[in-house]
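Now for chain A:
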Amino acid sequence: MDFSYTILIPLIPLALFLILGLFSKKIPASISGWLGSLGLGTSFALSLYTAYHYFMEGKLEGVYQTFIYKQTWLVFTDKLHIDLGVLIDPISVMMMVVVTTISFMVHLYSRGYMHGDDGYTRFFSYLALFSFSMLGLVMATNLFQMYIFWELVGASSFLLIGYYYTKPSAVAAAKKAFIVTRFADLGFLLGILLISYYTGTFDFQDLTSQEGMLIAGWGASASFMGLSVFTWGLILIYMGGVGKSAMLPFHIWLPDAMEGPTPVSALIHAATMVVAGVYLVARLFPAFYFVDGGFALQVVAYVGAISSLVAALIAITQTDIKRILAFSTMSQIGYMMLALGVSKYEGHEGLGYMASMFHLFTHAMFKALLFLGAGSVIHAVHSNYMKDMGSLRKYMPITHITFLIAALSIAGFPGFAGFFSKDEILVAAFENNKLIYYSSVLVAGLTAFYMFRLYFNIFWGEDRKYKHTPHESPLSMTIPLIFLAFMSIAGGYIPFSQFVTADLMPFEAHINIPLAAIASSVGIIGIIIAFIFYKKPSELSKKFSNAFGVIYTFIYNKLYFDELYLFVTKKILFGIVAFSASWFDKNVVDGSMIGIGNVTVSVANKIKGMQSGKLQDYAMSFVGGIVVIAMVVFYIWIS
Partner candidate 1 sequence: MNFTQMIIPLNITKTISDWIYSIMPETAASYTIMVIIAVAYLALFAVAGLYLVLLERKVAAWFQLRIGPNRVGPWGLLQTMADALKLVSKELTSTIKIDKFLYNLAPYFVIVSALMAMAVFPFSEQFQAFDINIGVFFLIAISSIGVIGILLAGWSSNNKYALIGAMRSGLQTISYELSVGLSILTMVLLTGTLQLSEIIEAQRTGGWLILQGHVPSIIAFMIFMVAGTAETNRAPFDLVEAESELGAGFHTEYSGMKFAYFFLAEFINMFIISSIAVVLFFGGWLSPFGITENIVWFPQVFWFLIKVLGLIFLMMWFRWTFPRLRVDQLLTLEWKYLLPLNLMNIVLMAIVIWLNWTI
Partner candidate 2 sequence: METIIFYILAAIIILFAVASVTSRKILRAVIYLLFVLIGIAGLYFLVDYNFLAAIQLTVYGGGIIVLFIFAVLLIHHVELELEKTALKKKLIAGALSAAGLAVTLWAISTYPFPVTDTYTSIEVADIGLLLLSYEDGGFILPFEVISVLLVAVMIGAIVIAKGKKLTENN
């Protein structure tokens, strides 16, 4: 079977980026939108075809095959070399579909949302660049190629967050996102270097070879603080994933990143880029699972669980609708992480892995839908805050229905996509770690509560005095909403366990009825509480928040994480470390350099008089030299 045509999937966005970027002044806005949508549509169609082709015919004796097309690029040693290429296996195909789908939808949506903006063409060129980078990341054949695209994704994310570069807050947010993820990527790079140094390879195929023999061998090579170097490398790599996926403690950039245009949030900060961390862990899953009995995987699980809980708590108190969605995203990605963390490798044991990927897929659909819907609302009322909204169901019926579908889906209401994927995760957690299971159930309830708090606040509640009467968004924006709403329901009925598994062998997954009932009832309780609190304008919620007092304030301020970081950077780093470092730099390093310079200058001033520009002076030295040489020669000659 030949999958080399898949290289076109990332190359089409690249070509789009070059065309739109280089000729952004020449191409009229009307054409660039269509051009971008058309290109991504082609990629979308191609990846759908790839998925069909692969999942139908990619099996050999019941095992999904891995197809690799690559070209050696930089050679360090015989074994250690950097390749560029395309890797086709279940998760990469699945990710391709997710990325191209969301990207295509966002392109369609942006044609309406960004209409009339000055940098219209520039926006589409950035979008194309991001799509290219994300697809390249997904299809990377080795760690280093992945790192290259990882950074490209970061760069295009920076460009898109700072798209409104005249707004200081947008610029600051772009900078923050870039710096925080860069810091995390430092860990990623260190991990790559560490692992490649000990294993002598970057290749995913070698690193995740099914038998695990090689991995076990490497693990014994050296140890540090009781753990093998390989585990440390994996934890460092996971640090990069934590940064990209906005897990604790690197989550602080995600809320601020909502300064970017809403389609960008939908594409990058809900569906694709932020799940890169999950994808990374999934990609290296055998290594995580086998090395040191899965210690690194434990770390993944706990980080995911804690992030999920904390994010859900914070989301309850927020008032900016995009921030609520941002924390919700963080919470859901925590879900995926913990699912991976509690997963095992073979057959039905690998349920968590499958569930994580499943949830990734469904979450991409409904979270993109939520963001796009929020974008539609913001488009209508020109505000991000819930206090400016209310009773919008009358004005925006399509947005209202699609948003409701997405909210039900994320809340795990039976029959919707989120219900199925979340159920699988809870089953996996229940089977492996009870503590994580209880926390997950709590998060499920909280999710339902804050999501419906959002829903009721926007579409029900008090009818505000709108300056302009809100109206339904144009067709270009509603079509993606409808499509994604359809996917938010239908996505759950895809038999994922047949396609995406840890050991590449399909198995049958069943719904665990008791666990599903517990989860859905918890979700429904959350919805009911939200209904009571927010269906009608009431003082109830305020009373509750007052009752919790300090805790409420603590959570409302996002657990003071930003302030903690500021304290660490400003006071400790800049105040103590940087001060002494700068003193050393100014007085010792600069001092010696300036001293050398000063000595050179003064010596030069002394001797530059010789270079008087007068031919006569030069001739004088010349003759003097000749006389001396002649004397020496004669002396030798005579003696």
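On how the list was made: all candidates are chains of the complex that A comes from, given by their letters.
The definition used in the following text is that contacts are C-beta pairs under 8 Å (C-beta built on N, C-alpha and C of every residue); 3 or more make two chains touch, one makes a residue touch a chain; residues count from 1.
Nothing here was measured: the structure is a model prediction, and the numbers come from that model.
Every option in 1 or 2 comes from this complex, but the candidate touching chain A is 2.
Interface residues of chain A, counted against candidate 2 in their complex, comprise 620, 623-624, 626-627, 630-631, 634, 638.
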